[in-house]
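Missing here: one protein chain of the complex. Every other protein chain is in place.
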Amino acid sequence: MTEKKFMAGNEAIAEAAVQAGCRCYFGYPITPQNEIGEYMSWRLPQVGGCYLQAESEVASIYMVFGAAGAGTRVMTSSSSPGISLMQEGISYIAAAELPCVIVNMMRAGPGLGGIQPSQSDYFQATKGGGHGDYHMLVLAPHTAQEAVNLTMLAFDLADKYRNPVMILGDGNIGQMMEPVEFKSPEKPFVARKEWIVTGAKNRPRNIIKTLFLDPVILEKRNLAMGAKLREAVKNEVRFEPYMIEDADIVIAAYGTVARIAKTAIKILREKGLKVGLLRPISLYPFPYQAFAQTAERVKSILVVEMSLGQMVEDVKLAVCGKSRVHFYCRVGGMVPSYDEIVAEVEKIAKEVK
Amino acid sequence: MGKVVIDEEFCKGCTLCINACPQHLLRTAKRVSKTSYHPAELVDPEGKCTGCGLCALVCPDAAIQVYREKKAGVKEK
Partner (left out) sequence: MEMEMVSGRPKTLLPVPTHYCPGCGHGVIHRLVAEVIDGLGIREKTVVVAPVGCAVLLYNYFDVDAYEAAHGRAPAIATGCKRVNPELVVFTYQGDGDFAAIGTAEAVHVAARGEKITTIFVNNAVYGMTGGQMAPTTLLGQKTTTTTSGRASETAGFPIRMSEMIATLPGAAYVARVSVSSPKNVAQAKMAVRKAFETQIKGLGYSLVEFLSQCPTNWHMTPVESVRWVEEQMVPYYPLGELKVPKEEY
């Protein structure tokens, strides 16, 4: 049994990455995820890896491009404004089919916004913030241990699909300390990398590029990207149904808000209200089927987000009107308390009677 | 004694070699090459080309091969 360590989410993610074989980290300081870079700065050299603080998030993402193209496991991390700067690079990384992991500890926006927790980058992360048809796979942990597991998974998914994978958290997930253990996956994914740039010795030269001026060729690439993403949608949907089997009302929430919803559910259950939670873990691919099936049986779904309503649109897409979708949010870095959620559910319960 | 061979697959008739040749032995050909340029051509009836290679130095398309008379008995450099 690997021993448990008491770590903050940010540092747990960094350690998980190193144990998953990450050997390059390029990043830039930005609250609330500074600890990831700080941790990597002394940890990566211990394993012969490379830590480099770049001149900007723009440079960071292209250093990731270079290192991924050279065949190593590579990660960067930032927070909302920095992730916005990386969008072009992420589009290039997806287009060049380069595996990498990008951690976004969201903070309140828009603009410089605040540093408190937020979920207002959901659209940017899941609908693709850069140009062109592509998607990152997006995984949203709600505990430090889950952040560890999902970070390790992210490196395997990045190699498996040759695609960028995002760990989407916030200041809570990053700063909160919880016991974690690092179990390396039974059979780590070994990727074939004959396409990497290592010097054209005894082989034709490899070219990692994304410019395809001939639309016939570019269409083929776009369609291939589409097919790859459909594979991911088929195989990589992850969610947690929590006390949902007998629920009349289901809360939809992920990350920090899902933790709070679980507390609210405990209280509501004590008050005799049968409430459950459907928690997306993969935000892309989104668990549409799970919500569709839930909507068959449940009259009301309450979506709770720390944004003006982004995931709620995907819930509505999945539910297709089969049950009523309610929405509650706190924004600007304000985090909903469990009693606010309890009150919202009670209001819905009254309407349903 | 020397000579140059201009590969018309690459020459775009840019005339930089003509401008560089100290002996003025290159000129723009009247005919049009397969690649639809008027290529440079060597006109050296009196064999004045020394194989100095200045033309090849400035050629943007590596279209010029320079030849020099093989000196008898000189070791390969």
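By written order: A and B. Residues from 1 in each chain.
FYI, a residue touches a chain if its C-beta (ideal position, glycine included) is under 8 Å from a C-beta of that chain, and two chains touch if they have at least 3 such contacts.
None of the values given here were measured: they were computed from a predicted structure.
Across the entire complex, the residue among A:Thr72, A:Asn172, A:Thr256 or A:Ser323 in touch with the chain not shown is A:Thr72. Although one chain is not displayed, chain A still touches it through residues 23-24, 26, 50, 52, 54-56, 58-60, 62-72, 74, 88-89, 92, 197-202, 205-211. Against the chain not shown here, chain B presents residues 1-3, 9-10, 12-16, 19-20, 35, 37, 51, 53-54, 56-62, 64-70.
The rule we apply is simple: only the chains that are shown with their structure count from here on.
Averaged Cα coordinates give chain A a centre that lies 61 Å from the centre of chain B.
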